[in-house]
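Every protein chain but one is kept in place in this view of the complex.
Chain lettering (A and B) follows the sequence in which the chains are written, and residue indices restart at 1 in each chain.
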Amino acid sequence: MTGAPLLDVTDLTVSLPHPDGSRLFAVRDLNLRVGAGQIAGLAGESGSGKSITSLALMGLLPDGAKVSGSAMFEGRDLLSMSARDRAALRGRQMAMIFQDPMTALHPMLSIGRQMTEHYRHHFATTQAKAMRRAEEMLDLVRIPDPRGALKRSPHQFSGGMRQRIAIAMALCCEPTLIIADEPTTALDVTVQAGILRLFERLRGELDLSVLLITHDLGVMSAVADRVSVMYAGRLVEGGARADVLTRPRHPYTHGLLNALPGAGGSGGMQTIPGLPPSIATHPPGCAFHPRCPFCAPSCKVDTPPLVAISDDRRIACPIDPLAPKKVTAS
Amino acid sequence: MMQMIRSGWYRLPGLLRFTLGRLVVGALLCVGVTFISFTLTQVVPGDPVMANLGERAASDPEIVALYRERYGLDQSLPEQYARYLGRLLQGDLGESQQTHRPVATDLATYMSATIELAIVAMILAMAAGVALGITAAVWRNRWPDQAIRVISLAGVSVPTFWLALVCLYVFFFKLNLSPGVGRLGPGTPAPPTLTGLYTFDALLSGQWGLFREALSYIALPALVLATYTTGIVTRFTRVAMLDSLGNDYVRAARAKGLPARTVILRHALRPALAAIVTVSGMAFGRMLAGAVLVESVYSWPGLGLYAYRSALTLDLQAIMGVSLIIAVIYILVNLGVDILYAVIDPRIRY
Partner (left out) sequence: MANVTTNTHRVGRKRRSEWMQPLGLIGATILIAFALIAIVAPLVAPYDPLAQEARRLMPPSADHWFGTDQLGRDVFSRVIHGARLSLPYALQLVVMAGILGTVLGAIAGFFGGWVDGVIMRAADLVLAFPDIILAMAVVAALGPGLFNAVLAVVIVSWPIYARVARSMILTLRQEPFVLSRRLLGASSIRTLWSEIRPNITGPLVVLVALEYGHAVLILSGLSFLGLGAQPPAAEWGAMVSEGAKYFDKWWMSVFPGLAILMVVMAANFLGDTLRDVIDPRSKRHLS
């Protein structure tokens, strides 16, 4: 990948206040890049900090959250810019799609109202123009009878249709980056496939960049160009999709892939033993060590740094048990 | 036959079906209310003969027997209830001992003043309560929230009758900002009766001076009557707003870059409003009850003052008439609120 990426996140750390006065670190030292026209995947179980990451990038963290590091977007640092500039960017250059289309659309406002209000706010234009734009966008995401759809309420659409509408809504202001937080998780498998195809098509047609956040590596393998894997607030592995998903190097990624239905050469689905740590109880050392089959004594003490093992591949595991053997058994 | 009714029922448009259903429930409630008021007059251990005849007459067995026969007191309870219902349906609520007029006529005379007072107070309470509740929710757990919590708790704690007196003392006696008690100054003719609400009638007949005078008289009692309800509406709005602000669609609205004002007032308030409207219906009933205390201090010629005077002379018929009419108003208001709710929120129509 050459040239400056569209979004370049460096050492992002997010902490949230705990009622007893201490701070919980939801994300630590996260590094992430999204190139122009790229679909970058961010994977991890629930509680791994991936959703907090997306909220931090959008500037929607709850009160009391503290953020450090930098997130360069189109040459400007999101984390240090004024709230006003941030608000001007939000929904305009960077848009967000939420997990559950059943709750992300306002139940009492018509589709037309919801699809035009931010367009009118960002572009200071007439309702008629905004409606035309909304109609085009609905057409783009293949909603039948877009004009009629604008007059209806969300509860008159199915889940898949609502997610299409949410995507169309995000596209209205021609954003360069879309952050999609588990956009297909709440949908049926057949509907999921349609939404993923839609992302691929839009990326091609609109030169859109997408940060796709999901716990589902199956979804990831379908569309992502690059994959980053998070565990307990830290990045554990990152690289091109084909590399990471076919030749995982971090034990956690390996475990995730084995847990996929129908995956894992060595005998079908295997779950990772143990439970993911909650945000309040990150174990010392490598956070994954209590569940790791390759755990060495040093893993319980030292936090492994993320190191580049090739041009385009980074892992946070000094043991590297899955490295290809020097002498390959043929 | 049932099948036909049923299939026809489901062919009605949703909102109409919902409204008809609520109307039936409301009508049943009204019948229940008459039952309660009848039961109370029966269960309460005061002897209606003693209460209504006075000691001398009650000691004469012949008069008592005649009285019992006249009012059907010698019949069985179900028969008495049937008679009672029959009289109610003809608009006969008995006779007031105090005014020696039919209770129904008295109620008609006094009702409009109370309705006017309650409407003005309700507008004040809703405006203040919703504004305070939104502020508290937006500043959750910070000092504005704490301050509003204390204010709203004070609002529901202050004895209405005492606040009425204190306000009268301060604003009328000391500061001379209020013209005093009553609906209009002595000698001022009332506006032509259109709705019975002086402020509306004055406005409708274009009498600006009269409108201002009526407004200056209603301001103080309405303000006092509104305090309690303001506290209730504030607390409820805060909870409903907190609920609403936590919704995905509010976060989605923020993610669209909409200004905080739009997010709060358009996206978060709207679903909260449905809940607020519901509580306001119940609060309205309580407000009508609170009117007794306010009206007795401000000589406001409404149902409350009438009930107060009737209670002092132990005039059971008159008080039962007032409670019956207020209970029916309460049911009707809540019926209206239910229907309004269905109009606001398209998901409600089943």
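Everything that follows uses one rule, which is that a residue touches a chain if its C-beta (ideal position, glycine included) is under 8 Å from a C-beta of that chain, and two chains touch if they have at least 3 such contacts.
Note that the structure is a prediction, hence the values are computed from the model and not measured.
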item	value
Given B:Gly14, B:Pro159, B:Gly246 or B:Pro259, the one touching the chain that is not displayed	B:Pro159
Those residues of chain B which, in the complete complex, touch the missing chain	29, 32-33, 35-37, 40-41, 44-46, 51, 149-150, 153-154, 156-163, 165-166, 168-169, 173, 239, 285-286, 288-290, 292-293, 296-297, 304, 307-308, 310-312, 314-316, 319-320, 322-323, 326-327, 330-331
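What we mean here is this: only the chains that are shown with their structure count from here on.
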item	value
Whole-Å gap between the CA centroids of chain A and chain B	53
Contacting residues of chain A [partner chain B, same complex]	58, 60, 87-92, 95-96, 98-100, 103-109, 117-118, 121-122, 153, 155, 166, 169
Interface residues, chain B side, partner chain A - complex	247-249, 251-259, 262, 266-267, 270-271, 344-347
